[in-house]
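Taking it in order: structure first as structure tokens, then the write-up.
Below is a slice of the complex: some chains, not all, each in place.
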Amino acid sequence: MFEDVLRSLASGEITIQEAEEKILSKFFERTNELMLDMERDKRQGFPEIVFALGKTKEQTIAAVEKFLERKGIAFVSGLDEEKKRELKDRFFGYVIKEAGRLVVLKRENTTLEKLNGKVGVITAGTSDVPFAEETSLILEELGVNVQKVYDAGVAGIHRSFYALSKTEDSDLLIVFAGMEGILPSLIASLTDLPVIAVPTPVGYGFGGEGLGALSTMLQTCVPGLVVVNIGNTVGAAAAAVRILRRIRKDG
Amino acid sequence: MFEDVLRSLASGEITIQEAEEKILSKFFERTNELMLDMERDKRQGFPEIVFALGKTKEQTIAAVEKFLERKGIAFVSGLDEEKKRELKDRFFGYVIKEAGRLVVLKRENTTLEKLNGKVGVITAGTSDVPFAEETSLILEELGVNVQKVYDAGVAGIHRSFYALSKTEDSDLLIVFAGMEGILPSLIASLTDLPVIAVPTPVGYGFGGEGLGALSTMLQTCVPGLVVVNIGNTVGAAAAAVRILRRIRKDG
Amino acid sequence: MFEDVLRSLASGEITIQEAEEKILSKFFERTNELMLDMERDKRQGFPEIVFALGKTKEQTIAAVEKFLERKGIAFVSGLDEEKKRELKDRFFGYVIKEAGRLVVLKRENTTLEKLNGKVGVITAGTSDVPFAEETSLILEELGVNVQKVYDAGVAGIHRSFYALSKTEDSDLLIVFAGMEGILPSLIASLTDLPVIAVPTPVGYGFGGEGLGALSTMLQTCVPGLVVVNIGNTVGAAAAAVRILRRIRKDG
């Protein structure tokens, strides 16, 4: 990982101590409370996304500033309405897009390197839409072609078939469902595409808050369905990107 | 419920104390450890079924004897292999039928009053079959016409449609599923028949032992699915009987 | 299901592509975020009910509009006070009824096809009443004769007997209980009618939020009790309708 530094060390250009410092300074920016992971996109193939939940307004803004300065773009997830407003006020003049509890801020004309690929994004119900929109926005910012079909739950099974027919030329599918969480299994049983299941915190009573959906997705009889945590829209996008990158590399 | 006794009391035929005793003696047989509910079939429309789990061999046999003597027939559920053998040895010469962990014993030529009706019994997997067989055996002993379709799970959705097509002329459906427990919801979304969902204790990991199936069935987006406890095959049969009785009464 | 279309296809009236489109267009209305299931009542014998929980104001209103336009009536469940007010404002002039978190809106003079039948609706406590009212309102809109007895919990067992005596000429009973959830079992032990148990999210401490009631109902020793999820008032109504339809068909 640090091959170049080691080489410099080996060639005597730098001291051992300098080597260590170089490695560290190369990788992160520090404030008192934040160590941002500026090169995460290089390492994991996915940009670091600021997770605002539990952060103060000041911490969130500081993180966004650092990213805008270094990368020209910042992704922030887990925002409530108040924090969203504060970001918009503070970064007035930037290009700002939002979906669900996610916001993307960028300097005019900043674009990320385009990632070719097509992803089908399907939801079981209307309440799952904000979650699907978060995942879609991230993917679209990375240049992915997203095909959305919403409210395709199994209570009206013709809607599910319709959803599949509209997305079956994708590279992979991401299927969102709360309540009993059946849809991802049904879709996966009808296709050989990779299918990522995202349980949403929709539901009540026994198995509510997405736990019923999660257990349905984990217990699935359909081999090959993979799952992320309840409401983990960022994780779903990142998993898609990992797969797309591998497809493109090979293609 | 005790109208005749009250009438006798009112007419002075019996004393208050005699009235009380009459009511009690009419309803149950007592041994030291058992108070059997001989007239449960009159009251709830369904015979008392001896639940052998946790009972000793002696308690189980004593209960069966009482029922055979009074009713000519005894149902015993929750039997392990050893207790089954003991029952068969002890009641050699009786007509004995078994399914899963359930046994029915009867005196030659004993038949219960026939209950007209047709019930579709569907399972998602092969592992659910012993559970479905228990419910079916009870229903068949009561004279119900049972149409069975097994291994119709949603991993191959054409099998599910096939199952429905074979049972859609029933009065009601009973659908068994373990693992993620999707099948009852799918079936219920395609029919207007009453559908009773029975989670089976099949599965592993998170949501294993039938809990995933149970939460799927309770969280269902399809209105009108009703549920019994994990593995409660007797309850499913009894619910079916309650509905069939009401249908026939009205017909 | 699509027999007529297949026939048209077989007779050469339409192309394969047209057939597919016809089937799809016949079944649902689409907006960007909603695929409403307009013919669910035909298929499942129960109208689609808009589940407002997690939907935005705009999504909810759009759904109601579609239903009013096509069916003249819309059911909306899971409404908080604010969304209720918005619906009433927006659909001023329509006939509006409400119970608990449920609202029914209809054009003057719209009535659904009457479903004959009588249902007993019983609650254990006063806190269960809003739930029972939701189920009752749906059933009454469908033309069912509902007999209500409230606050009949087992802490004063004479009240429970009274409740049964007032409802035992029904086609089926729906019994609501929170806390320890005993009442449905007690009622079911005394009648041969179908009994649907609805746990309500009333209770606190261990087994609170309805979980204690749910486990009581699932673990019941009384055979034939069936259960829906905690607070699933729509499911209980739909299950009742499935049974009533079957009774009437046969009658």
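Letters A, B and C mark the chains as written, and numbering starts fresh at 1 in each.
Throughout what follows, contacts are C-beta pairs under 8 Å (C-beta built on N, C-alpha and C of every residue); 3 or more make two chains touch, one makes a residue touch a chain.
All figures in this text were calculated on a predicted structure; none of them were measured in a lab.
Out of the whole homomeric complex, 3 chains are present here; how many copies are there altogether?
This complex, considered in full, is made up of 8 identical copies.
Everything that follows uses one rule, which is that only the chains that are shown with their structure count from here on.
Averaging only over C-alpha atoms, locate the centres of subunit B and subunit C and give their separation in whole Å.
Computed from C-alpha means, the inter-chain centre distance equals 26 Å.
Taking each chain's centre as the mean position of its Cα atoms, how many Å separate subunit A from subunit B?
49
Between subunit A and subunit C, what is the gap in Å from one C-alpha centre to the other?
Distance between chain centres: 37 Å.
Two or more other chains in contact with one residue: find those residues in subunit A.
125, 155-156, 205-208
Applying the document's contact rule, which stretches of subunit A touch subunit C when the two form their complex?
125-129, 150-152, 155-156, 158-159, 162, 178, 202, 204-208
Over in the complex, which subunit C residues touch subunit B? Could you list them?
Residues 43-46, 49, 171-172, 188-196, 214, 218-220, 222-230, 232, 234-235, 237-239, 241-243, 245-248, 250-251 of subunit C touch subunit B in their complex.
Along subunit A, where are the residues that touch subunit B in the complex?
Interface residues on the subunit A side: 124-125, 153-157, 179-182, 185-186, 189-190, 203, 205-208, 211-222.
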